[in-house]
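Apart from one protein chain that is not included, each protein chain of the complex appears where it belongs.
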Amino acid sequence: MGTGYLALTDADREAMLRAIGVSSLEELFADIPEQLRLERELALAPAASEVEIERELTALAERNVHVGRELSFLGAGVYDHYVPAIVEAVISRPEFLTAYTPYQPELSQGVLQAIFEYQTVICELTGMEVANASGYDGATVAADACFMAAHATGRGKIAIAETVNPQVRQVVKTYAPGFGLEVVEVPHSGGVIDPAAFLAASQGAAAAIFQQPNFFGCLEQAPDLARAATGAGALAVAHVDPLSLGVLEAPGNYGCQIAIGEGQAAGNRLSFGGPHFGFLAAKKDLIRRMPGRIVGETTDRRGRRGFVLTFQTREQHIRREKATSNITTNQSLCALAGLVYLSWLGSNGLCKLGETCTGLVELLKKELDLPLAFAAPSFKELAVHLGRSAEEVVREAKKKGVNPGYPLGRDYPGMEDVLLVAVTEKRSPADIERLAEVLGEVLA
Amino acid sequence: MAATESYPVNLKYHREHDWARIEGGEAVFGITWKAQDMLGELVFFQPPVVGSTVAKDGVYGEVESVKAVSDLVAPLSGKVIAFNEKVQSEPESINADPYGEGWLVRVQLSDPGEAEALLDVEAYKQLLVEE
Partner (left out) sequence: MSDWREEPLIFERSRPGRCACSLPHYELPKATVPTDLARAEAPRLPELAEPDLARHFSALAERNFGVDSGFYPLGSCTMKYNPRLNERLAALPGFADLHPHQLPEDAQGALELCFLLQEALAEISGLDTVSLQPAAGSQGELTGLMLVRAYFQDRGELEQRRKVVVPDTAHGTNPASVTMSGFELQPVKTDARGNLDLEDLRRVVGPDTAALMLTNPSTLGLFEEGIVEVARLFHEAGALLYYDGANLNAVCGISRPGDMGFDVVHFNLHKTFSTPHGGGGPGAGPVAVRRALEPFLPVPRIVRGKDGGFALDCDWPKSIGRVRGFFGPFGVFVKAYAFIRVYGPALREMSEAAVLNANYLLARLKDVYELRYDRLCKHEFVLSAAQLKREHGISALDVAKRLMDYGIHPPTIYFPLVVPEALMIEPTETESLETLDSFIDAMRQIATEAAESPELLHEAPHDRPVERLDEAAAVKRAIVRYEFGESAPEPG
């Protein structure tokens, strides 16, 4: 029977079997021991036509309440920023979409140049000197940073702020035993990390990781934290929101050696959590410790500029068990979306977007008129006390068409009445008024 | 520009394609013509820390080409007293002159007697034929 994705006709098959010198398809599998051959069809749902598959998956899609179907203030690591149409137009170009890793530079100058441009944009944002071509997401790049730091310092411990995204901390803890690393979490005080506590925890640590703005939306005293980490001989690692870096100082400019983060907010749709991309940038002396692909500039014999995968001896296909990482497939297309998006924004757009976020948070404070969970200034998320279970409030508000945010009690015992409300440029002042109205009704 | 194949008679050789030139209580280490030929154009030399000790048959550093990386194996034991800074900035000098400009480290030997276990030029050439 076959599908529309297969091109061989019956006549083709016959001719090919003859050329091979076998009489049947089965003969091609004669090397598989008989007892291992599956003697039945796979128990999968019956084959379907395109029309039927589209109908079936559209029905599944429609059972999800997406951000177009409720007024959503969900954030907590993944944000509903606007994705311009130019992003989709570029990443659906088949030359990008259907290519693989640019092993053959003469056929891959498009992807290679785009990655080189992406690396530059990430370095500019973070104040760093070298960026890799992307990691899986904002959580796994934190584990990558730990591996780098462990090798660079020879130390066996990681200090990580409790105000770092819980999923990031969980991933670091999953990877740590294999790396032979112990993980120490630094408790917050009033929603931010006390530099003295960070200094103490960083003693003997390979890396000390904090997040700016942190998971509660608060601004950490980031330069003090970086100083504390490096003062203890640890590498200072900042986990940053790329879209905050028009208004917030770059980690490389206040003493961090490594900057990492989740790139989703830059040009990638929510997509129920993936695929997105993680970025990882560092000071140049760490280049040989970096995981993943790096693209470099060079020339051909006619002197024309060209781009190649470089520093490949770090990688698993050459160094095998001594590699800096096992990563091969990365998130190129998502990183390309990030590049297109950040080029669409430009320097002015990035700053304006940042100011819009801080302005919206200010408006949120005023309109909600709820007790703030923390006193520290915020970027685009605000934690507020509700005076009752945030989980319950979320469910009641959703009945009125508003998803008011993320209950922090899910990750922080004792914060059961705290709601984390996120804004982006897609939420207007009128939307914030509506949120305030609904929360007012629910809490009345 | 790569050198032409040669193996000086005044050197001692290690099976891992490293050489040692013994000068009294000290020795200079490098990699042989064969080693640089197998690796191709070298782009990086990771030297040991001056003052650190190296053990015979142990790894004391690394050299890299574009597509390969190779551990540097110490032919003899001792303390590192210098490394070739020129090779660090111009690693291709190993390809151009593996026994001269392309030397890698100078070591204060802790047990000069170890040299007896190394290959002389004829034995090393024989090894190359067998490989």
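Chains: A and B, in written order; residue numbering restarts at 1 for each.
The rule we apply is simple: contacts are C-beta pairs under 8 Å (C-beta built on N, C-alpha and C of every residue); 3 or more make two chains touch, one makes a residue touch a chain.
As the structure is a prediction and not an experimental result, all values here were calculated from the model.
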| item | value |
| --- | --- |
| Hidden-chain contact residue, picked from the options A:V164, A:I294, A:L370 or A:V421 | A:I294 |
| Residue of A:T163, A:S202, A:Q257 or A:S325 touching the missing chain in the full complex | A:S325 |
| Touch residues of chain B, complete complex, unshown partner | 41, 43-44, 64-67, 91-92 |
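Here is the rule we go by: only the chains that are shown with their structure count from here on.
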| item | value |
| --- | --- |
| For chain A paired with chain B, centre-to-centre distance based on mean C-alpha positions, whole Å | 45 |
| Sites on chain B touched by chain A in the complex | 44, 64-69 |
| Partner chain B, residues of chain A touching it in the complex | 288, 312-313, 318-319 |
